[in-house]
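To start, I am sharing the structure in question, which I have written as structure tokens.
The complex is shown incomplete by one protein chain, all other protein chains being positioned as in the whole.
Entry: subunit A
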């Protein structure tokens, strides 16, 4: 222990966070070569993973490609499907049939030429939804089409896409790959104690069956428990229950009626009296869940609402209730320990940001982990600043969905109380009342949600600036041409792209090519 070098990384916890982080670090450090930085992962054989978390972001494609996992293999083993965005149903108000899309692709980059002000001026036509004016994807998703073809090479899309996946199978795949291809050392044991050194950093962790495990750097992936960072190092937790009001989820897995039932090409998110229901289609089943506030609905009624949403087929299915503590640790990185995943923070899964932030955290750790313990303090400061920013932006963005709603039930009204809205969000919304969203609102390189995401949600929810002066945004011809181009591309893609299940069946049979 005399050496100051960082040679061994110990990850505690084997959920999505643990295995994704292990794989990412082992890949970055080329840990399978003896003498390189070693990555060990301790996973409890007794404590189950959370097992939900079925929507990713498009970044997952680059992550999997980099880890050296074949896309066809990933799709087959995780019952995964292509996700092209989220359809928000009933979010605007209590009337039936209001919906909008938050998509992954716009045809033209709005940071180059922003079509939104022209859409606001009516240049795209009077009743064209924002998403349909700037993207082909809402039309594709309505028809259940895939974002690519069997001839498209792996991880490439004709349209941008992410995945829906089975969280348990995904962890299994990452585990298998980490151990067999990337050189991660796996220890199946319960951590019973965390031993600190005199300087307050972690010296080693005590396990029930493998004695002490020593390490130079520790990553806490123990889920909500936050065993290392929270319990052992005493880093406090800031609850955000006064901002985001949901505190429970009840979930049910719903088998398809037929083997060849169509698969939704995006996540469905349907507003309810005390929260919202997600509906995610995998190849073999749907995963649905009601995220709700127990202050506004009883657990029994929440489950009943979910069963009603599913319909008759819900009768024989079992529901699972999960308590969720929304909030974040006051620091994510402390001395020689960093928390990744639920142990670091959790906001409700409305925009499926958790796995994305796990990818981002492990990328930053891989890049910033210093060679010597002396230098840890610098990485610690940078990491904490970066992720405090990302989490607070994520909280604002999620909260924005609620603030913009005109739904009338107490849950939704409480969500609009000024005291529940972060000042940063109030400011942003006030400025967007005067001016349309602009690239200058997103100066930070690691802004978690891009400008386009805000545009889809703001304009989808019907939140428009009060007034766009006639003497501004005068390149009407260019805007018209681009709107026309979007329609043309949409028509072409509708004819060209296969149905989601048809493509997934073909992938299972033939696989995607790597070139």
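The rule we apply is simple: a contact is a pair of C-beta atoms (placed from the backbone, for glycine too) under 8 Å apart; a residue touches a chain by one contact, two chains touch by 3 or more; residues count from 1.
The rule we apply is simple: contacts and distances are computed from a predicted model.
J.: The chain that is not shown, which UniProt protein name from "Zinc transport system permease protein", "Amino acid/amide ABC transporter membrane protein 2 (HAAT family)", "SapC family protein" or "(Fe-S)-binding protein" does it carry?
T.: "SapC family protein"
J.: I'm checking contacts with the chain that's been left out. Which of A:33, A:469 or A:515 qualifies?
T.: Missing-chain contact among the listed residues: A:515.
J.: Among A:47, A:76, A:128 or A:150, single out the residue that touches the unshown chain.
T.: Residue touching the chain left out of view: A:150.
J.: What residues on subunit A make contact with the chain left out of this view?
T.: Against the left-out chain, subunit A lists 149-152, 506, 509-515.
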